[in-house]
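With one protein chain removed, the remaining protein chains of the complex are shown where they sit.
All chains are identified by letter, namely A, B and C, in their written order; residue positions are counted from 1 within each chain.
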Amino acid sequence: MKRVYVHEEWCLGCHLCEYNCAFANSGIADMVKALKNKKITPRIHVEEGGKIHYAVSCRHCEDPLCIKGCISGALTKDDEGVVTIDHNKCVGCLSCMLLCPYGCITTDENETVLKCELCMKNSCGAPACVQGCPNRAIVYEEVQE
Amino acid sequence: MREGQFRNPSGCAIAAEISKEGRRFSAEKIIESMIPMHDRSNGLGGGFAGYGIYPKYKDFYAFHLFFDDRHIKKDVEEYLKERYEIVLSEEIPTRKIPEITDEPIIWRYFLDPLKSVLRSAQLDEKEFTARVVMHINTHMKGAYVFSSGKNMGAFKAVGFPEDVGRFYMLDEYKGYAWTSHGRYPTNTPGWWGGSHPFGLLDYTVVHNGEISSYDANRRFIEMFGYKCTLQTDTEVMAYIADFLLRRKGLTPKEMAEIIAAPFWTTIAKKSEEDEKRLTYFRTIYSSLLMTGPFSIVVGYTGGLMALNDRLKLRSMVAAEKDDMVYIASEETAIRIMTPEVDRIWSPAGGEPVIVNVKEGAY
Amino acid sequence: MKYVIIGNGPAAVSCIDGIRSIDKDGEITVISKENHPAYFRPLISYYLEGKSKAENISCRPSDFYEKNGCEVVNGEVTAIDKDSQTVTLKSGEEIAYDKLCICTGSSPFVPPMQGLDTVDKKFTFLTIDDSYAIESAITKDSRVLIIGAGLIGLKCAEGLRDRVGEVTVCDLAPRVLSSILDDECAAIVQKHLENCGIAFSLGNTADHFDGNTAHMKDGSVIDFDVLVLALGVRPNIGFFKDAGGDCGRAIIVDNSMQTSIENIYAAGDCVEQYDISFGGKRIMALLPNANIGGRTAGVNMAGGKIEFDNAVPMNSIGFWGLHMMTAGTYANDGGAEMIEEKGENSVKRFFIKDNKLIGFIIIGDVKSAGIYTNLVRNQTDLTEFDFTSLIKNPNLLPFSEKNRRKTLGGVV
Partner (left out) sequence: MAINFILPEFEVERNDYRCIRCRVCERQCANHVHSYDPDGDVMLSDETKCVDCQRCVCLCPTHALKIKKNDAALRTNANWKQNTILEIYKQANTGGVLLSSMGNPEPFPVYWDKILINASQVTNPSIDPLREPMETRVFLGKKPHDIERDENGNIKTELPPQIELELPIMFSAMSYGSISYNAHKSLATAAEALGICYNTGEGGLHEDFYQYGKNTIVQVASGRFGVYKDYLEAGAAVEIKMGQGAKPGIGGHLPGAKVGEDISKTRMIPEGSDAISPAPHHDIYSIEDLRQLVFSLKEATEYKKPVIVKVAAVHNIAAIASGIARSGADIIAIDGFRGGTGAAPTRIRDNVGIPIELALAAVDKRLRDEGIRQNVSLVVGGSVRSASDIVKAIALGADACYIATSALLALGCHLCRTCQSGKCNWGIATQDPELVKRLNPETGKERLVNLLTAWKHEIKEMMGLMGINSIEALRGNRLMLRGVGLNEKELEILGISHAGE
């Protein structure tokens, strides 16, 4: 399946992915309107220290632990292999956060559990972080295992 | 304005016939063949070249010249006398017909180069003669050598080709090969020297088309002593023919491989030997590649070569009947020359039709 | 091949997944005591709270059993005959098996209490039916007394708070979540719950009941309308024990989820299995383990060969915005070193033994805690990177670029 892959070598630590993610999932057509004066809760985040930067978002694991630990059945893998969350089912127990080895699951200010769904559910159609990455540090492609 | 003062592209009709057995025949049929192609010309130029027409003087250079006046004729004759023995000097016989007017002085000389002059110039007689032609045409205003080979001659004028043929009484000449040309220059001036065939020594070219590579070809060939005084495609082709066939000793087929070189993609599919040769030609003679539409007939002693540009952007048909081979812009012209054919075909772009007269028969 | 699965919870359906990943045709019979398709048991409190709807609690789509060719038999197993390879139901029906998986889970434990029979509205809290029953018993003015301040009791309290008048939780232990938290952590949680409107009576429990009045050990009296008994659970293993199977506090299984009896497997809350963080077998009655264990059992029953060899206990619970997570072994004993990080309303405690993180408790700042869990599960050698840099802010930085290239730049 096509996944988002991160190439640390090319990550500039610009954090644009975070803003593009937050914007893409805001449901608002204008970035300024969507993000101005707001604390963003993107589904991808940049970790950095010294000269190292890289972005982290859901790996859409082959055998995702988050799904194994989900107590409500909110997390599932769709036919394409995308790990998605059904907010109607999620009760916010954060078991997924306890299990995700990559620290990819987050919550917004309302404690809604957020995770990357490859922009399949918003109007982008393809991951906004990838589209907006200025240096192809984040790519969306099929990688042979 | 005359040819030479501006770049003169033109469209045209061409025809040729040759006997592989070396039988000599009159120009009557080829003159007739130009009639159905009348609309390919516009009356601003026509001409013929005949090979094997001067058997009596076959060892001498036959110079055909136009002179604007007697003074320049005198000067040229002085110039020639210093370099050649003039075996015969005569006016070229013509018929007075209403279609051809304003003729210049038209003269021919049969010339034998002076050995002492050749020795001091350290040149072979062909190169020496080519330089003489180049000199007259470049430096002697009012004189123009339009034919300079042995046992062959070009005849040309302003007018429709069928009229030009009658004007020069070519029905009374006999040769083993004839080429002809009807001209449709897209710039108007008609100057007798600008008509086809164009030639140097025994190489003549009749040409239909307009080569877009003209200046690239010209600037290349001019590095080797040629002066393109007329700025016509045909002139540059004639010089290229002289350069490749005479000076570089290439065969007509090899010349075709240079001026209508196959595309790289075609070369890549050839045998290793062909690929090497074609690559070599395209590398060293890249500036002689001719692009743009053309169909030409290059005449030379003992044969001729017809060739289309590699995209075949101009029509050209070939046919065989017994020992005769015919070439023309249109099949209709061939049918005039020979109503019956053994074979008739349209040569592919870049594929030369080379016809050589049996060895010893010319 | 004839598979029989006793029980119909998450472990059971994962077992079906496991079997079907290898054997598409074998016959599968599921014997279910509850008359519901497998559902997520932890949702029963969220159902009360209104966060989960009844139609959303199933573990699998409604056509799951049909699609997987399972026959579901409603009934309770009373005996296994390991020699004839049959199970006997309460109804007397006998069902033969080639491979058997026990996923019977556990049942509420209610000790004998004087006067309990005089209480009109008393409930345990382990099944969705319990939730339905409680729901029909309460009004918006009900006073609810919950006995037991463990996970079940407190989740019940959370579920009920907004639907009843008052909720009081009592426990003999002096602190909430006594099996998980120490005094200090428990105090944080208790304070938060009190702020959220739950009353506590700790170090204290009902001595006896008199109708709707509980007489407490300390002599005080609590009047209530609804009583919930959340004193703990016991695994449902009687029939297995009777058949001579090895049990500790639950059915003992190996890493392939095989019991001591040939062709009998077990998974879920009814098993005791090796805890790598602890270094011994114990009950780890947790959903991820039930899912992984059930699937492991299923695959092995169908002839596959996989192991579940990194089980650790782990838990994530939250009450009204205060989250706590635990994993591994976090009792401060057995020679483990503790590293503590405290923030405002948050505590992180890490337990390190033999250069390995064997467990942690986090209250409050639970962001990206999975990175810690991963260290516990993988028994990662802490000398290989700078663990201290992860304490405040868990991330992938201290791991090598090569490692990240694998995890972030490849398929995992």
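For the reader, a short list of remarks on this structure follows.
Everything below uses one rule, namely that a residue touches a chain if its C-beta (ideal position, glycine included) is under 8 Å from a C-beta of that chain, and two chains touch if they have at least 3 such contacts.
Since the structure is predicted, the reported quantities are computational estimates derived from the model, not experimental observations.
Within the full complex, the chain left out of the display contacts the shown chains A, B.
In the complete complex, the hidden chain is touched by one of B:K74, B:K115, B:K248 or B:K269, namely B:K248. Summarising the interface, subunit B meets the missing chain with residues 7, 9-11, 186, 209-210, 212-217, 219-220, 222-224, 248-250, 254, 261, 263-265, 273, 276-277, 279-284, 286-287, 289-293, 310-311, 313. One chain is missing from the display, and on subunit A it is touched by residues 9-10, 12-16, 18-20, 23, 31-32, 35-36, 51, 132, 134-137.
Everything below uses one rule, namely that only the chains that are shown with their structure count from here on.
The chains touching subunit B as well as subunit C do not exist; no chain touches both.
Chains joined by the most contact pairs: A-C.
Farthest chain from subunit B (centres taken as the mean of C-alpha atoms): C.
One finds 78 Å separating the Cα centroids of subunit A and subunit B. Spacing of subunit A relative to subunit C, judged by their CA centroids, is 29 angstrom.
Of all the residues in subunit C, the ones that touch subunit A in their complex are 40, 42-43, 46, 51-53, 56-59, 287-288, 291-292, 314-318, 321, 323, 325, 327, 366-371, 373-374, 389, 394-397, 401, 404-405, 407-412.
Contact residues of subunit A toward subunit C in the complex are 3, 5-8, 47-49, 52, 54-56, 59, 61-62, 65, 68-73, 88-89, 91-103, 105-106, 111, 143, 145.
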